[in-house]
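Missing here: one protein chain of the complex. Every other protein chain is in place.
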Amino acid sequence: MMKKSKRSFLKVAGIAAIGLGAFPAIHFASSDSHGTAHTVKSPNEGALLAHRWGMVIDTNKITDEVVENIVEACHKAHNVPDFNHEVDEEKYPKTRPVNHKQEVKWIWEEGFHYAFPDKEDEFLAERFHDLPFLVTCNHCKNAPCVKACPTQATFKREDGIVLMDFHRCIGCRFCMAACPYGSRSFNFRDPRPFIDETVSTFPTRSKGVVEKCNLCAERLAKGEQPHCVEASEGAIVVGDLEDPESEVRVLLNEHYTIRRKQSLGTEPSVYYIM
Amino acid sequence: MLEIAIKGSKNYWLWIVFLLAVIGAGGIVYIDQFTNGLMITGMSRDVSWGFYIANFTFLVGVAAGGVMVVIPFYLHDYEKFHRITILGEFLAVAALVMCSLFIIVDLGQPTRMLNVMLYPSPKSILFYDMLVLQGYLILNIVIGWKILEAERNQVEPPFWTKPLIYLSIPFAIGIHTVTAYLYCGLPGRGFWLTAILAPRFLASAFAAGPAFLIILCYIIKKFTKFDPGWDAMQTLSKIVCYAIIANLFFFLCEVFVVMYSNIPGHAAHIQYLLFGYHGYNALVPWMWTSLTLMGTGAIFLLIPQLRNNKTLLPVTCAMIVFGAWIDKGLGMISGGFVPSPLHHVTEYAPTGPEIIITLGVYGTGFLVLTILYKLATQVKEEVHG
Partner (left out) sequence: MNKNYIITGLVIFVLAVLSPFWFNMITDTQAAPEPELLGKAKTEKKCVLEKYEMRANHMSLLDEWRDSVVRDADRMYTAANGHSFNMSLSTGENSCLGCHEDKAKFCDSCHTYASVDPYCWECHTNPKEIK
């Protein structure tokens, strides 16, 4: 009997000790020492706002040269690594050889049959056959990646942009399996040795997180157009899909447009003028 | 009770040291992966899940298979399973430990894994998968331990183990169903987008799990004084027989729907696995091996003379386990990623480091299994011997 009560005493004491140990943490979590009552967090003045951001790509205005400029502008501004870049041996000694299948890309060129595999026409007009199609994240209205993410590291902002919180991503890559457009890349390794010139206005990523196009959320916040729009010579327009007066809506009204894999019901926000 | 595990024969300790060496090797390679990232694996932008997740999926099946001894014994009072029920439960524990480890080694940022609980996301199937897997693990540890303890002390197990046992049955079905839902709810992956995925997973689980258990029974009989009983193994082999036939049938249904309807987004994957696609055919020999093994295994189990053959039975079971492992491990995951959503073909093969880490995880699982089985068999020897 005695023995048993000693044992149960130790059990209770142990549980109590855990509780005591957790107390400071609970106390800290519940305290609010910065007096949020007096502080305000707000969007930048002059930020570009929308109810739902969307993109229209005019395939008539896309040439190989424009594609190259757009991809370069985007990847440079967002410190996207280029695995063909020659590594600076002094700064990053003993960098292991790359596996090009593990590349990272935000926006890139695809042929029609790859961009629109469900629109495989046997006798497609030759013009489309050779046309470069720019593909990127579609910022879907019903984004499968957002549903899949177990930590809400991928989330949908109120203005429709599907964003990544690189601080929170655990690198499970469920979102990559979920994305029907292959828009996501995983950092299989530290990207820094493969960045030609690091841009200080945007962070690089660490190994082990997923990344993709962010529709230049950091530029919209400053009242500037996305890099791809600026480099596109008028081929790409970004605007509010829910504003009937917006430039994107006017374009959609005037032209026949298609979207990638519409039948899946993800409601992509990127339209292609044919 | 754990003190039993530190008293063993020379062979026992040799086996433990061997397992520790395997775990150590896996650990060292994992340090490299932890510091340099998943670049050391064969995974890529297009095939973003590989060997780790494949083995995870297979082992969820093994864990769920344990329920095939629990149901007959606890729901139907099938006495012959009395001696092996605990083996099924402990096999589930070891399999789930491996599952958890496979998820962890697959993460790009393992130090942040608790984010899954800090930011619970009820829309994500992965969230539910974590819940059912951890739930089933805890259930099996508690049930197995309490029942074995009671058996050792020759008393009735505590009354509350009964409801937990009943609860563990839907959990077992649940872990594999939810794991299938991870894949089959994704709109852009034609290979997985099929309602039969969860039933197929369960069928292969109920074949591979009990088949593995039969092999373990042979090993236990050889190395300990405890005899799990030939009758129990016979019944188990019938369960394996039904399940493997169901698995093959479900696969046939899948192949028919996909190939006859001939929708490219769905057909391409089966085509890649069975015949090769645009000249890429790395998995074709594997898939046919798998089908042959499972088919032959089913025939061997169907014919009573062959099923009753004590020398053939473990071989048949090994064929079925290996066949199911290829089917689920290699085919099921890679097959879903090839071709990619943009219909590019990027093939996948695990790298050396990836295989060593995988073996390290299996080593850990077998260490857990060895210790738990050592406890179980020793207690049974004490009580019955």
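Here are some notes:
By written order: A and B. Residues from 1 in each chain.
Going forward, a contact is a pair of C-beta atoms (placed from the backbone, for glycine too) under 8 Å apart; a residue touches a chain by one contact, two chains touch by 3 or more.
A quick note: this is a predicted structure, and the numbers were derived from the prediction, not measured.
Looking at the complete complex, one finds that the omitted chain is in touch with A. Checked against the hidden chain, the listed residues A:F155, A:F174 or A:Y271 yield one contact partner: A:F155.
Remark: the omitted chain is touched by one listed residue; of A:S5, A:T39 or A:N253 this is A:T39.
Contact between chain A and the absent chain runs through residues 33-35, 38-45, 47, 155, 157, 159, 163, 165-167, 197-198, 200-206, 217, 221.
FYI, only the chains that are shown with their structure count from here on.
Within the complex, the chain B residues that touch chain A are 36-39, 41, 43-46, 48-49, 103, 106-110, 112-113, 115-116, 118-119, 121, 123-127, 130, 182-183, 186-189, 264-265, 336-337, 340-344, 346.
Only residues 96, 99, 101-105, 110, 113-115, 117-118, 120, 135, 144, 146-153, 168-174, 176-182, 185-190, 206-210, 261, 264-266 of chain A touch chain B when the two sit together in their complex.
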